[in-house]
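All protein chains of the complex are present and in place, except for one that has been dropped.
Coming up: subunit A.
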Amino acid sequence: MTERPCTPAELQAVVLSRELQDGELGAAGASAAIPMAAMMLARLIHAPDLQIAGEMFVNPRPKQLWNSMLDDRALGACEAAETFLELFGHSHRGLDFFFHNGMQVDAYGNINLHHIGGTIDKPKMRGPGAANISYAATSRRFYICTGNHSSRTFVPRVDFITSPGYLDGPDSFRAAGLTGGPRLCVTPLAVMDFHPDTLRMRLKSVHPWSSPEEVAANTGFDLLTEDEVVTTALPSDRELSLLRETVDPKGLLRE
């Protein structure tokens, strides 16, 4: 393939947008340009009543995408401006869907944003931590969306569970009283889901510019892989034009 029809970030946004259903309630955290693009695109194409509501805003109308989606540049226009009082209601009742990124993501979709190496008290590398860890446990499902796909990020076991995925598999997930869990993991190289029996991450589709071999080489654990791996469906003309012209006119996802 000589020329990519879209960037990895654009494909990630389109893949995620197709997952979101009309009438659902969802949100994304900080540094969430791709998830916000996915939600905006879904509203334009198939889910006009998708409700976007984090702790402090309901149905924002950003004129463009921003790296940070949690300040007035993105949220200045919205249907309701709330306060952190809403944190409790949203976190306890949960959302239909949420999005997570991670410094480390493991084979069961557990997410680490706290430390790599050492201990939480004596970290070799201290991460930023997470503002709200609750949505992984209380939301109906969540999506993992990363800006890179490397064996440094995709590790066999996270050093610290900031937000739980499927823990060590079905038994531990059930024992912890968790429901929901990660639905998909969408990276610049591929889309992964979780095997229904083992809840381990499995290759679902590979982006046209990558290959199962490249994905495996950049994943730090044995990724379940079927014999025939499909190629991720590219954006339709309509998806791509709405994404570029309406959702992301400044081309943040094309950088």
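Note that in this section a residue touches a chain if its C-beta (ideal position, glycine included) is under 8 Å from a C-beta of that chain, and two chains touch if they have at least 3 such contacts; residues count from 1.
Here is the rule we go by: contacts and distances are computed from a predicted model.
Colleague: Quick one: the chain not pictured, UniProt calls it what, "NAD(P)H-dependent oxidoreductase", "L-lactate dehydrogenase complex protein LldG", "CoA transferase subunit A" or "Cytochrome c domain-containing protein"?
Modeller: Going by UniProt, the chain not displayed is called "CoA transferase subunit A".
Colleague: Of A:Cys6, A:Ile34 or A:Cys78, which one is in contact with the hidden chain?
Modeller: A:Cys78
Colleague: Who touches the missing chain here, A:Pro5, A:Gly23 or A:Pro128?
Modeller: Of the listed residues, the one touching the omitted chain is A:Pro128.
Colleague: Looking at A:Ile52, A:Ala107 or A:Leu167, which makes contact with the chain not pictured?
Modeller: A:Leu167
Colleague: By the contact definition given up top, give the residues of subunit A that touch the hidden chain.
Modeller: 30-31, 55-57, 63, 67-68, 70-73, 75-78, 81, 83-85, 87-88, 91-92, 113-114, 120-134, 136-138, 160-164, 167, 173, 176-178
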